[in-house]
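Removed: one protein chain of the complex. Kept in place: all other protein chains.
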Amino acid sequence: MLRIGVIGTGMIGQDHIRRMTSVLAGVEVTAVTDVDVETAKRVADALPGAVVHGSGEDLIADPGVDAVVVCSWGPTHEQYVLACIAAGKQVFCEKPLATTEEACRRIVEAEVGHGRRLVQVGYMRRYDAAYRALKAVVDSGRIGAPLMMHCAHRNPGVPSYYEKESAITDTAVHEIDMVRWMFGEEIVAVRVLVPRKSRNGGDLQDPLLFLLELAGGAIVDVEISVNIRYGYDIRGEVVGEDGTAALGEPSPVMVRGGGRLAMPVPADWRERFIRAYDVELQEWIDSIAAGGPPVGPSAWDGYAAAVVSDAGVAALRGGDRVGVTLMPRPALYEVAP
Amino acid sequence: MLRIGVIGTGMIGQDHIRRMTSVLAGVEVTAVTDVDVETAKRVADALPGAVVHGSGEDLIADPGVDAVVVCSWGPTHEQYVLACIAAGKQVFCEKPLATTEEACRRIVEAEVGHGRRLVQVGYMRRYDAAYRALKAVVDSGRIGAPLMMHCAHRNPGVPSYYEKESAITDTAVHEIDMVRWMFGEEIVAVRVLVPRKSRNGGDLQDPLLFLLELAGGAIVDVEISVNIRYGYDIRGEVVGEDGTAALGEPSPVMVRGGGRLAMPVPADWRERFIRAYDVELQEWIDSIAAGGPPVGPSAWDGYAAAVVSDAGVAALRGGDRVGVTLMPRPALYEVAP
Amino acid sequence: MLRIGVIGTGMIGQDHIRRMTSVLAGVEVTAVTDVDVETAKRVADALPGAVVHGSGEDLIADPGVDAVVVCSWGPTHEQYVLACIAAGKQVFCEKPLATTEEACRRIVEAEVGHGRRLVQVGYMRRYDAAYRALKAVVDSGRIGAPLMMHCAHRNPGVPSYYEKESAITDTAVHEIDMVRWMFGEEIVAVRVLVPRKSRNGGDLQDPLLFLLELAGGAIVDVEISVNIRYGYDIRGEVVGEDGTAALGEPSPVMVRGGGRLAMPVPADWRERFIRAYDVELQEWIDSIAAGGPPVGPSAWDGYAAAVVSDAGVAALRGGDRVGVTLMPRPALYEVAP
Partner (left out) sequence: MLRIGVIGTGMIGQDHIRRMTSVLAGVEVTAVTDVDVETAKRVADALPGAVVHGSGEDLIADPGVDAVVVCSWGPTHEQYVLACIAAGKQVFCEKPLATTEEACRRIVEAEVGHGRRLVQVGYMRRYDAAYRALKAVVDSGRIGAPLMMHCAHRNPGVPSYYEKESAITDTAVHEIDMVRWMFGEEIVAVRVLVPRKSRNGGDLQDPLLFLLELAGGAIVDVEISVNIRYGYDIRGEVVGEDGTAALGEPSPVMVRGGGRLAMPVPADWRERFIRAYDVELQEWIDSIAAGGPPVGPSAWDGYAAAVVSDAGVAALRGGDRVGVTLMPRPALYEVAP
């Protein structure tokens, strides 16, 4: 049993605790902490034997904690991840790795200084069965070299705290990581085109067309529509030299009625990606329990996503093509994204 | 942690042990036994703290075993299930519940005598996401009352020990249980029509058209093709008064290449139903751990499947319509299938 | 310009006249007649130069008529087709060829006596692009020898004059002809299974499961649902030894809205098969204009459909398997159906 301490027992933290308690194998939650200590205590009450710590640092230091899951507020991620590295403990950090490029860079440098990988970042699309099947086709060479990719990221609606820049930093950031992983290349420039606004989007600039250039010259277009009402719909098609490969339409049922053949679309991201979250954490647990480094998104991936995301925000504000400049990739992350 | 003893450590038993050890939550395997004691020992070596018992009866009696999973050879199921009932322990029995109608009846009577449900039978289609979505549409009334169902059960090939009758007893038995559950009604008669034989089927009579009549008058046709080479393909469409609902084509990826838009078909039953097996066992574990009776397929369902299966074999041999007569359903199983 | 005389200017006759006047090439309607002479005159008023005849026999004798299209009431088909054969003129006769087996046999014998093919019967599914693509796959051998076929024939509703037997004689008769053509074999026996009735069907026995046995042993099941409300839906899947081939879902548009991905289903048979009617008549015109015999459904096909249809009605009334016995096939029709 891998003994996990969870920092941050808000919505996402509670969801990961539920997952580690009721869904996954080989893991138990032995310690929790939260800036709101009452929430932490309430969560711990349902976890037999779990300890409540007064701070993330105390939790990290707890000898009854083998590895740490960070689900706290974004601006606190850096300090907890650095503390885990300092303690030599494996840490799964929900996205973003940190909220600034500099903070991400400090984490990368700390991990490089430590000498082996301790950090995994929570980009879960890499664990989705459809994306994995898509990548397997691309990697097989069956469609020739990949040259373009068309993506759509559609939300039925967004919460009230969603801001103009969130379209990049919260929404498109998933495509940023996915595209780097799918192509095995870094993103070198971005553009944002701004169509006329949906009446559903209030003050937001919604939808957007987000354009990515990759190091090898491939171009990716991403439609971002976050108030499209009809459902949560994630689509992607890689265009190769000889053919294309696209995410399936994985509907469990087809209904013929009222003049139509219809398939349900997922209502929200939970319905669409719940299994990816399960697989993501199970694979992390299994790799940690086996003593190996994590094989999922690394601190480098978190750093690169942050830099590209910043460029996307600049492109959204400024208009034209914005280049992306990354620090040299340390040998620790020599495997392509 | 629910402590499970596994009787039978052959292929299916080992798969369920892997599942309970590496995939599911809240469970540990604490005891195993097998007619081949060496196999049982080898399996136990990979399970820290697990005990090897010399007999199923010893395992059932073990106070370190909360509940039992029976994966042994079919003809032994009756004795172990009866022993579990006698011991008052919950038991998950792989299909078939028992190999004769009389044996199934004895189990039903023993459980009724015990007074509460202790037995679940391993019909896993009820746990498949597509079948569940299909049943949800049917139950919603959106397509009106269900009147017919069209099914296909296609295997790329079958093992050498597969016999003529296996088309009913091993293959169609899944549809027998699924249809009873989908319609919430018993099957009252069956027919088997025999088309000309596939060159791929050797001495088998393959394919078959299996026809089921339900108590309320609905008619179900099932194509059984067990050497169809192209893949493992399970299909079903319920025809209602106002529309139809069908299992989706849940392909994760769509590839355009070589003049075609193509989606992969599952290669075998593992690929198609592995998640259903996971969900089946997790839900059984959760219900047992919560102290409640199991909510999955009951001893009655196992009994009914056996009687219908016998009728199917008679129809295959004899030709025409064969009626199905069940004993009166005890109040313990008053909920529809 | 092929000069056509049309016997019967009711709904179907007017539709064929519209087709020959406004849609097809190389044809003009030069003569019409109808039991209701006023209707015939009104139709002729819109056809410059068209003659109105007092009887079908007069129209057939008209030297300004190269070939005849028969769209009159079914019981009159025999007399007009026989008159065309006697006159040595090509005739396209809407289905049915005649209303009794004996009448169909008399037509076959007359045509055989004449010595070359003059008769084509209006089974238009053979001209539908989807059925043709399906037959091309079957004939290619890509799915191995065909062993079974699953069909559904669904109407949203039927007119008030539709009777119990119409499910076979008006509806399933299309599948009867299509299946003979698809497999290139005669039908040797039929069965009808009767599920519980739809509340939408009034006194009709709706739906039905119609089962066909072919000479080579293949078995075909046809769901007939004529009050299913949601649309007009024609489906078919041929099951071969190594794979299957099915009619596509040829929807022109896919709409994502309201939680669903939906494709429209045709509202009625016109929408579904209007192109097949166009192609059917154009190919007939082209073959006649080229001086050759017609290549579409023959008098033999019309005769065979009548015999199988009679057997279907007997099976619907009586219950069990009804054999089909055809007269020996004359050499004139030696090509498979």
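Lettered A, B and C in written order, each chain numbered from 1.
Everything below uses one rule, namely that a residue touches a chain if its C-beta (ideal position, glycine included) is under 8 Å from a C-beta of that chain, and two chains touch if they have at least 3 such contacts.
Nothing here was measured: the structure is a model prediction, and the numbers come from that model.
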| item | value |
| --- | --- |
| Sole contact to the chain not displayed, among C:G49, C:G113 or C:G257 | C:G257 |
| Which of B:V51, B:A262 or B:M327 contacts the chain that the document leaves out | B:A262 |
| Which residue of A:M1, A:A46, A:A136 or A:L193 touches the chain not shown here | A:L193 |
| From A:G113, A:G141 or A:G216, residue that would touch the chain that is not displayed | A:G216 |
| Residues of subunit B (touch criterion as defined above) contacting the omitted chain | 230-231, 233, 249, 251, 256-265, 267 |
| Footprint left on subunit A by the chain that the document does not show | 144-145, 147-148, 150, 152, 193-200, 207, 209, 211, 216-219, 221, 223, 225, 227-230, 239, 241-244 |
| Interface with the undisplayed chain - residues on subunit C | 20-26, 129-130, 132-134, 136-137, 142-143, 242-258, 263-264, 282, 286 |
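Please note the rule applied: only the chains that are shown with their structure count from here on.
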| item | value |
| --- | --- |
| Shared interface numbering between subunit C and subunit B [over half = same, under half = different] | same |
| Interchain centroid distance [CA atoms averaged], subunit A/subunit C, Å | 58 |
| Averaged-CA centre spacing for the pair subunit B and subunit A, given as whole angstrom | 38 |
| Centroid spacing, where centroids are CA-atom means, of subunit B and subunit C in whole angstrom | 44 |
| Residues within subunit C bordering two or more other chains | 230 |
